[in-house]
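Here the complex is missing one protein chain, while the rest keep their positions.
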Amino acid sequence: MTNRAPRGSKAAKAATSALHTLVEAPEVRAESPTRLAWRKLRRHRLAVSGGAVVLSLYFITIFAEFLAPYSLDYTERSKFLHPPTRIHLLDEDRRPSWPFVYGTLLVDPGLRRYQEDRTERYPLRFFAAGEPYRFAWVIPANIRLFGVEKPGHVFLMGTDQFGRDQFSRILYGGRVSMFIGIYALLLTLPIGVAYGAISGYFGRRVDDVMMRVAEIVMSFPEFYLLLALASVLPPQIPSSQRLMLIILILSFVGWGGLARVIRGMVLVLRELEYVQAAQAAGARVPYLLARHIIPNTASFLIVSASLGVPGAILGESGLSFLGLGIQEPDASWGKLLASANSIQTLTGSPWLLWPGAFIAAAIAGYNLLGDGLRDALDPRSRSGGGFGRSRRRRRA
Amino acid sequence: MIRYVARRLLQLIPMLLGITLITFVVMQLAPGDFLSEMRMNPVVSPERIEQMRHNFGLDQPKPVQYLRWLGGLLRGDFGYSFAFQIPVLDLIGTRVGNTLLLNVSAFLFAWVIAVPLGIYSALNNYRFGDHALTVGALLGISLPTFFTGLLGLYFAYETKWLPIGGMTSVEYDFMDPFGKMADVAWHLVLPVIILGLGGIAGLMRQMRANMLEVMEQDYVRTARSKGLAGGVVIWKHAVRNAINPLITLFGFALGGLLSGSAILENIIGWPGLGNLLLEAVQKKDLYVVMGSLVIGSIMLVTGNLISDLLLAYVDPRVRYD
Partner (left out) sequence: MSQQQGPLLSVRNLKTYFYTDEGVVKAVDGLTYDLHRGETMGIVGESGSGKSVHALSIMRLIPSPPGKTVDGQILFEGQDLLKLPEEQMRKVRGNRIAMIFQEPMTSLNPVLTVGEQIAEAVMLHQKLDKKAAWDRAAEMLDRVKIPSAKDRVRDYPHQFSGGMRQRVMIAMALSCNPDILLADEPTTALDVTIQAQILDLMRELQRDFGTAIVMITHNLGVVAETCDKVTVMYGGKPMEQTDVRRTFKDPKHPYTWGLLRSVPKLYEREEKLIPIEGQPPSLIDLPSGCPFSARCPFRMDVCTSTELPRIEMDATHQVACFLYTDKATEQEKEAARQAGFLLSTRGM
């Protein structure tokens, strides 16, 4: 908050007044905009914590095979709807001990009540061999972060109605949820930017028609359109194809708003002198757009990207939740949460709500990050946003 | 004003055409149709299927199917539900009412809570209350309705304070009119809170931002310089200016609500349009899907129109003619 900015703008306005001739253009101590934004972002505590959440979610999903005690489709039919396994740190005599779990017995199949069997005791083992998997798709491996010897079992977040370990499935399923947002964005951004830039650059009739079309797409309630589109997916296609189609659908629903904002920005930008000069010098349109106009929308794009990913995550989760997205035996957080969508299962096995917490964490992380980015990249915000600013103020 | 409304309504026509066309094309992308499932059913004879095919017009070329359906639309005929065997309009009619009831209540609920919170947050800028509300709002925005919906149901079940889903109790049909209203209202509480929650967060943030901006405006300083008390400055001079931009959000918010309520209706068992659409999508009940999409879009577009008119009503600078 210096006294430079207001003075500069006043000076322009009152060029006629004599005193202002005293004032030369103030020297600006330049800090590159990127560095400034980065500094502001780092001072934004909420954004930093959001970014940390997002990064850790990517981390755990990328290393799911190692972190999860079981594989995606490991099924223990006798342990269906099993509550989270208790990890004991004290033995029967209340003495501290190496963490261990007890075996469990199904005592009431109707109410799905399990009881610990104190005679069976399995110590937790770290970095032990578990079910085999392929690390990074190729290297065969079987070391897992933790687990217990069979026939013991450790279900950190309980099991689903087939007896699959929910914690492991959340880690694997997170891959779909966390990456689908990014993939969808990789499609939405170019479509939205190109569409908006072309519409805004050519203006007039082209703009009219293109914007009408965009408005039509935007005038559907988003999720209604998503539902209708998802219903079109044939049920029997392989899941990788299905995933791609879902991504396609998500981006089809999402590009309209982006295109409209970009168009507005381009409308302003193309009137700028240097753009006009380039045009007069005979620059070709695609070059003009790519070189002079689109880079100017960068900070907006960064922000809308970080706020667009959670939208796509939400869309996929919603579809999968309703059974229109990912299909068994594959998992995504929305699909996993779907097992809680019946009042009997929900009330009997509330641990099935866990995937919802992961969805919420991912979206919250991205929202916090995006919010901070917006503050940091907004030239109007004078100092760091979030909590950083207040602390410094109050101290003063 | 009337001319403006007329012009806006006229502009709706190409838009609705686009909406119906997209809807139709999308549904044609689907492999198979409603009858393909019946074909799997050995009880239904192939002749019977051919007959239904003809009755539903599925043997016609696609453009003809579309034009026939569109022509019907103009006469208020949305086609026929394969699955329910009744006209789509009859099916949709009651559902639209239920969806509107849910969404409008949630919207009002969100406003009543969000606006004062936003004002409070702005006036206590960067103090503890503001931080708490800001974090709360950002987390609130991040909770998907299908998660909060399930949490809400679990909560209702555990506490027995609220009905577990549905729109009416079992004994609804035997109640007097007031009892019926109270019953529906009672069932509304949970979904309205859940649906409103997401809206509150967004609205509150917006209100806070608007209010912060308005409080720095010159006219607020002018109001202070007249010796007006703080309350008058805030409520008469600042809040009115800060609320106006929210009104343009009305249409936007409605879109979000409709989307959110589609899943919530399914979870809670609310007999609304979103729930119907989902059923129809699963059964490939073509005309019901199209009808719901079209009606949903009309609701959204109307919402936008209403918000534009409202803005003209509250902001003297905005005039349409």
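As written, the chain order gives the labels A and B, with residue 1 at the start of each chain.
Convention: contacts are C-beta pairs under 8 Å (C-beta built on N, C-alpha and C of every residue); 3 or more make two chains touch, one makes a residue touch a chain.
Small disclaimer: the values here were computed from a predicted structure and weren't measured.
*Asks:* Just one of B:Q11, B:N124 or B:Q217 touches the chain that is missing; which is it?
*Replies:* Per the contact definition at the top, the residue touching the missing chain is B:Q217.
*Asks:* For the chain not shown, which residue from B:R7, B:K62 or B:R240 touches it across the whole complex?
*Replies:* Considering all chains, including the one not shown, the answer is B:R240.
*Asks:* Kindly state which of the options B:R3, B:K160 or B:R317 is in contact with the chain not pictured.
*Replies:* B:R317
*Asks:* Hey, which chain B residues sit against the chain that's not shown?
*Replies:* 217-219, 221-229, 232, 236-237, 240-241, 244, 314-317
Everything below uses one rule, namely that only the chains that are shown with their structure count from here on.
*Asks:* Please name which positions on chain A make contact with chain B in the complex.
*Replies:* 46, 212-213, 215-217, 219-225, 227-232, 234, 310, 314, 317-318, 321-324, 334, 337, 340-341, 343, 346-347, 350, 353, 356-357, 359-361, 363-364, 367-368, 371, 387, 389-390, 393-394
*Asks:* Which stretch or stretches of chain B touch chain A in the complex?
*Replies:* Interface residues on chain B, with respect to chain A: 14-15, 18-19, 22-23, 26-27, 29-31, 126-127, 131, 134-135, 138-139, 141-144, 146-147, 150-151, 153-154, 157-158, 164-165, 255-256, 258-260, 262-263, 266-267, 274, 277-278, 281-282, 284, 289, 292-293, 296-297, 299-301.
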